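With one protein chain withheld, the remaining protein chains of the complex are depicted in position.
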Amino acid sequence: MTGTGKTSQTRLRVRYAETDAMGVAHHAGYPVWFEVGRTDLMHALGLPYRDLEARGYYLMLSDLQVRYRRAARYDDLLELTTRVSEVRSRTLKFAYELHRIDPEGRELLATGETHHIATDHSYRPARLPEDVLAALA
Amino acid sequence: MTGTGKTSQTRLRVRYAETDAMGVAHHAGYPVWFEVGRTDLMHALGLPYRDLEARGYYLMLSDLQVRYRRAARYDDLLELTTRVSEVRSRTLKFAYELHRIDPEGRELLATGETHHIATDHSYRPARLPEDVLAALA
Amino acid sequence: MTGTGKTSQTRLRVRYAETDAMGVAHHAGYPVWFEVGRTDLMHALGLPYRDLEARGYYLMLSDLQVRYRRAARYDDLLELTTRVSEVRSRTLKFAYELHRIDPEGRELLATGETHHIATDHSYRPARLPEDVLAALA
Partner (left out) sequence: MTGTGKTSQTRLRVRYAETDAMGVAHHAGYPVWFEVGRTDLMHALGLPYRDLEARGYYLMLSDLQVRYRRAARYDDLLELTTRVSEVRSRTLKFAYELHRIDPEGRELLATGETHHIATDHSYRPARLPEDVLAALA
């Protein structure tokens, strides 16, 4: 994955409920997987998102972009790489690469990016605490 | 629909995202539709669920039962009948009948039932207010 | 909505299942709504997507972009405007504007865009039939 920034890897298996009548994983499932990637990345950084919420913050989505290159199918084994791509005091960006893993190798299925605004629990923009910014940067 | 109790009708169209690789509506979408039916029924009773939450209550699900008879497909027009099937001071039951509507007539697709426990926002069982019980009964 | 291209309007109510623990509609629900918008637009053009599939085509997503400006909440009434923003023989683009409708007026919640590739049922790129291109253009 190009670019700097802390990364983590998540293994996922395509659920039957995530497929659609085209026989492939429905496109609205990808942002759900990206969110699983963020959860894993923040755990890896010692900063579970659950704890961040308990401290009074939300990371609300402001932008989502997904590029779909190849379709995923039920029961495919996927590897999601999640990277912190930008850290500012009130906004964060994450980048994603999704591969299919099978005996023949790794195949890029999709890439994506999400932008987030830090808010308090009244949805007002808020400055992230220093320890959080340090862990992410 | 057999049985007594207040009812309402909801029209739904099967969304593409609700289908799966079998080419039919995925079974986990039915409880979502039932919930839409409850929203509509409570609106019809002058008791929007949103207002009930604002007054400090939740209606948490304790039991779900669905019987699937015929499959629904993308873009099918459905009619959901939702009925209050039991009202007690701390628990409620709703019953559901889902039909497909098409030029040839109505076809029963599924039936279901949900049981609910009234709680406060700390998830502790709570007695529903009199006006709520009266509106539902 | 700026730009040319055929449009349609869809009314939606935020489902409880579409909310998340932040108390707002989860961001992965927006692409599902956009898809409902496309279904409605293609019905309005006399070209139901269901029929297009029956003729052997899929419109697979290649790109998704969503900009979230304000949060939607359970039971909010939304109006989605869907527009054909580009028609080529093998690719299509759609643009979306999502507003909340309430007694005080309309409020813009989100905008988005999706790009699609026409394929056959083996997921191979395919040229759309002339009548389809004409209906969309």
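Just so it is clear, A, B and C label the chains in written order, and each chain counts residues from 1 on its own.
The rule we apply is simple: a contact is a pair of C-beta atoms (placed from the backbone, for glycine too) under 8 Å apart; a residue touches a chain by one contact, two chains touch by 3 or more.
Keep in mind that this is a model prediction, so the values were computed, not measured.
From the set C:Thr19, C:Gln65 or C:Thr82, the residue in touch with the chain omitted from the display is C:Thr19, counting the whole complex.
Checked against the hidden chain, the listed residues B:Val32, B:Leu45, B:Ile101 or B:Ala135 yield one contact partner: B:Val32.
Of the options B:Leu61, B:Leu77 or B:Ala134, the residue whose C-beta touches the omitted chain is B:Leu61. Touching the omitted chain from chain A are residues 13, 15-17, 31-32, 35-36, 39, 48-50, 74-75.
One chain is missing from the display, and on chain C it is touched by residues 16-17, 19-21, 23-24, 26, 28, 73-74. Residues 21-22, 24, 27-32, 35, 53, 58, 60-69, 71, 123 are the ones on chain B that touch the missing chain.
Operating definition for what follows: only the chains that are shown with their structure count from here on.
When every chain is represented by the mean of its C-alpha atoms, the one lying closest to the mean of all protein C-alpha atoms is C.
Farthest from chain C, judged by the mean position of CA atoms in each chain, is B. Taking each chain's centre as the average of its CA atoms, chain A and chain C sit 23 Å apart.
Each of the following residues of chain C touches two or more other chains: 31-32, 35.
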